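Inspection log for the structure reproduced underneath, given as structure tokens.
Right after this comes chain A.
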Amino acid sequence: MAEMKTAAYICSGCGLGDKLDVPQLAKIAQKEGKMALVREHDFLCNAEGVQMIRDDIEKEAVTHICIAACSRRAKTEAFNFPSVAMTRANLREGVIWVVSEGADHDEVRQEMADDYVRMGCAELKKAKMPEGNPNHTHLKNLMVVGGGVSGMTAAFEAAETGYEVILVEKQAQLGGWADKLWKRVPFKAPYAEPQDTGIAELAAKVSSHPLIKVCLNTTVAETSGAPGRFAIKLAQESGAITEVSAGAIVQATGFTTYDIAKLPELGGGLENVVDHAGLEVLARAANGGAIKRTDGREIKSVVFLQCAGQRDDTGQHLPYCSGHCCATSIKQAIYFKDANPEVSTVVVYDDLRVPGMGEDFYRSAQHKGVIFAKGKASKVETAGTGCRVNYRDLILDADSILDADLVVLATGQVPSSGVNVVEWDRLTKEADGGSVEAKQQKSELKNISILNLTYRQGPDVPKLKYGFADSHFICFPYETQRTGIYTAGPVRRPMDILQATEDATGAALKAIQAAENASLGRAAHPRAGDLSYPIVRLEGCTQCKRCTVECPFGAIDEDEKRFPVFNEQRCRRCGTCMGACPVRVISFENYSVDTVGNQIKAIEIPDEFSEKPRILVLACENDAYPALDMAGLSRIVYSAFVRIIPVRCLGSVNTIWITDALNSGYDGVMMMGCKKGDEYQCHFVKGSELAGYRMSKIGDTLTGMGLEPERVSTFEVAITDNAKVAGFINDYVAQLVEMGPSPMKGFN
Partner candidate 1 sequence: MSELNQKAVAKYQNNFLKEVEERVEDGEWVSMCMQCGVCAGSCPLGPHWEHSPQKIFRMIMAGKRDEVLTSDSVWMCTSCYSCIVRCPRKLPITHIMHGIAHYAHRLGVAPKGQPTRELASVFWKNLVKTGRVNELKFSLAVYFKDGFSQGIKNLLGMQGIALGLVKAKRLNPMEIIGGHKCKDVGGIQKMLAKAKEIEDRRQGYTS
Partner candidate 2 sequence: MAKKNYAFYPGCSSQKGASASNFVPSIGVMCDKLDIQLNEIPDWNCCSASIGYGEGGQLSRLVLNARNLALVEQNMPGQDLVSGCPACWLATRETAEKLSEVDSLMADTNEALKEAGLNFKGTVKARHLVEVLIEDVGFDAMKAPVVKPLEGMKIAGYVGCQTNRPFGIAGESFENPQYLDKMIETVGAEAATGYEQKITCCGGALAFSEPEKSQKQIRDIVESAYDHGADMIVTPCQLCQANVEIYQSEINKKKGTKLAMPVVYYSQLMTVAYGGNAKQAGLDGNILRPQKLLDIATK
């Protein structure tokens, strides 16, 4: 590696030169920051300024640069020097745009800028160019678990892209639920008629694809490894085990239908009451002719009851809506009408939910004479040779009855998503504590596992809600907490065939991408492309297990000696492990306890008589830092006593930074992160929650130091809070001024 040569570039454009003493900043970079090269420029981001930096990199062999100009979020196209380590001292959005105008504020403004230059230089000295994880992987094939529509689609689309696929299906044939349908809901204009499922054709294409290996009657007995190097044991029905490997995994294990036996009040269990799946059996048997009951009687009247055992707020049944059932009932009612228009078909619904072009399908059914009755069924009983449906007609506001030869209950989808890892974690703790019962339950639970991951954090992908293994994020629906494993189809969210097809295609891309990135040693979303990776000095490790427990992505296993084993390809580079580590042995090349710690220590702390408090702000780089930036952009003023450091995630904040800051004489610390709780917004799952937890424990330390606990505070800051965040700062500064200077001042 080339010898480290540092340079600082100080811009005087955008008013920096008018508002700040730039030569003084240069002097600081040189004298205090110890930069080998310091240059000023009046327009650093223009072609000439950029060329100057490039020339230094080429001709002066500069390896580390500190740009003292605008925010790290600005002018990224200009300041793009991939071959060197870079830090940015934010003098524009962070200083001149947020400090009050006027000569009265010249002094504090300059002090703030001075400190940011000091911090930029200090960080630079500890930063390294990420070299990338040397443990490259080479597997780029996929394993797809589940041979229904979603699984077959994922496999086929990946194979069509040129990637090999192992498709694992526990049944003896491909097809899944969709293969049992007589027809499917239309997915093309004019959206009027049920269409062929096309499943047989898809299954044939999948089976004959040269890049797809189909394993029927097969389950996954064990999955270990990481993206780019998953090692999988497949179990045949016979018990034989085959070992295969894959670069990434798509889990498309679908759903089961809600058991109608749980709905006796709606006739579940009666002879002439079926669910959608039951009706498909009858429709297939009829083969386009008159649909008959199992007793052979031709059905002349049928009633569909929507939301059967769904949208339930009593806690007995499914609380959610399965989304497809209205269209499915419409489709099945059309089966009857198409075979014989004289058949009476009534759909009893509460809200008819056919979004998008489904409205045309609804119209088509109405046109064919299907009757839709807004109502709530209370009871289905046997009457005569059929059933009687008692319901409240909500339009006529009257109790009503319908007699029918057959009643179809529109029940919901229950995901086949394997083990609930939260439950698993609880049982593990109890079992480790010696509970025999928990141990027993755990082994039973393992029977339903789909992937049988050997991960410390449980054998399956974590569930979001109601057993669905969905992403928590609106913008990033493919996020799972297990890198390189993507769920697709109804296992992640109740859905119809059309959506499952789209979903599976997208999941195939994500799996391919994960394998490709792993092979290049790069991170997956949301720090896609990041070459830094956690480096651990195991010799210092005390086996406290905090990193393995707290890693939100299950990236860290434990070896037999209880040392952490980092699976870098599973890591998302959030730094939660670094924040967790009490002995500070975990770091990233460009983000470490030192890169931040050095910045904290670099600033000049005025003495206790100066009436100039200093507050450290550790701000989440995704939400709080942009909010602070935008406060600048909007010229919202906040106190010049804060010194802000962006962090990858509040979860990466190591308490040493806090204690170091307070020891150095800072008067307070503000931690700014995103929303916690069920609707958390942390893209690393629980960073702000962990930070909150860790800070709640820091109270004793503070008391020990003779400090008020209020000197460390956490704040929830959303990206839109640019005005609010300034308020937080100003209020907190006022609170600290009230409290008086830190007694730690002057002890250094």
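The candidate set was assembled so that all candidates are chains of the complex that A comes from, given by their letters.
Following the convention adopted for this analysis, a residue touches a chain if its C-beta (ideal position, glycine included) is under 8 Å from a C-beta of that chain, and two chains touch if they have at least 3 such contacts; residues count from 1.
Since this is a predicted model, take the numbers as computed values, not measurements.
Participant: Given the candidates 1 or 2, tell me which one touches chain A in this complex.
Facilitator: Selected candidate, touching chain A: 1.
Participant: Can you tell me which positions in chain A touch candidate 1 when the two form their complex?
Facilitator: So the residues of chain A touching candidate 1 come out as 344, 352, 362-363, 366-367, 369-374, 393, 395-396, 400.
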